[in-house]
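Let's turn to chain A:
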Amino acid sequence: MTASFWRYTLLVAWKDLRIEGKSREVLYTMGFSASLVILIFSFALANATDPAQGPITAAGVLWAATLFTGTVALARVLDRERENESIRSLLLSPAPRAAIYAGKLIATALLMILVECVLAVLVGVLFATGVFDHVLWLALVLALGTLGFASAGVVFSAALLRSRSREALLGALLFPIVIPVLLAASRATACLFDPLAPDLEPVAFWTRFLLATDVIYISLGLWVFEPVVTGE
Partner candidate 1 sequence: MKMVAMAYGFIWLAVFVYVALVSRRLARLNGEMDEARRRIDQLKS
Partner candidate 2 sequence: MATMSTQPQTSATRFLATCAVTAALFILACKAIIDAPQEVTMGFVQKIFYFHVPCAWLLMLSTLVCAGGSVSYLFGGSERGDRVATCASELGVLFGLCVLVSGPLWAKAAWGVYWQWEARLTSSLLLWLMLVAYVLARRYGGSSARQLAAALALFAAIDIPLVYFSVRFFRSIHPNNTVVATLVPGMRGAFWLSLLAFTFLWTVLFSARLSAENAHSRLIDLEMLIDQAEEKKS
């Protein structure tokens, strides 16, 4: 990966982030939807009589809400290219297709992480878990989990750009693939939220698992993005 590859990657990411900075559409819609999902889960799973389940429930709710509403971020970041057929201009530009993928990945992941920071605090408040006990570890887990989700999500969202059943299909196709990411991220987060956890060894294990998954998914995404997005 050359300097020009990274230049194009950052250009694509910066373009999307600037557009989002003006409209804040993804931040508000994803943030609000995810908050509602968390509220719905906290009503549905109210188990105030069993505090031991608090960290596991909190972690599961956080990641479930993130994944369900993360498709909003994925859809919007790619949908913008469908409007006015700007995807064609993007593909005709000198930017390598892999750089377009990497730029979209970075933009989507950053937007999702911003929303997740707010969601983590909301979950901590509602489920009375120690969100700020291990902030750096939590930030790492959030980042790796989001990258894993977005790395597969950008490929499928781009592939569904011209499909009429886009909204229905994106979740159906993406969720089975990102379940390992969800599993590892929620396990690690549950341990971080648990004040009674003896050590952070499970967090280290699941973080390594997440890192390996991210490397594999991003490599695969870089490889298949071009034929998927240019094929007819």
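Everything below uses one rule, namely that a contact is a pair of C-beta atoms (placed from the backbone, for glycine too) under 8 Å apart; a residue touches a chain by one contact, two chains touch by 3 or more; residues count from 1.
How were these candidates chosen? In short, all candidates are chains of the complex that A comes from, given by their letters.
All figures in this text were calculated on a predicted structure; none of them were measured in a lab.
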Out of 1 or 2, the chain that touches chain A in this complex is option 2
Quick one: which bits of chain A touch candidate 2 in the complex? Just the residue numbers, please.
152, 155-156, 159-165, 168-169, 172-173, 176-177, 179-180, 183, 216-217, 220, 223-224, 227-229, 231-232
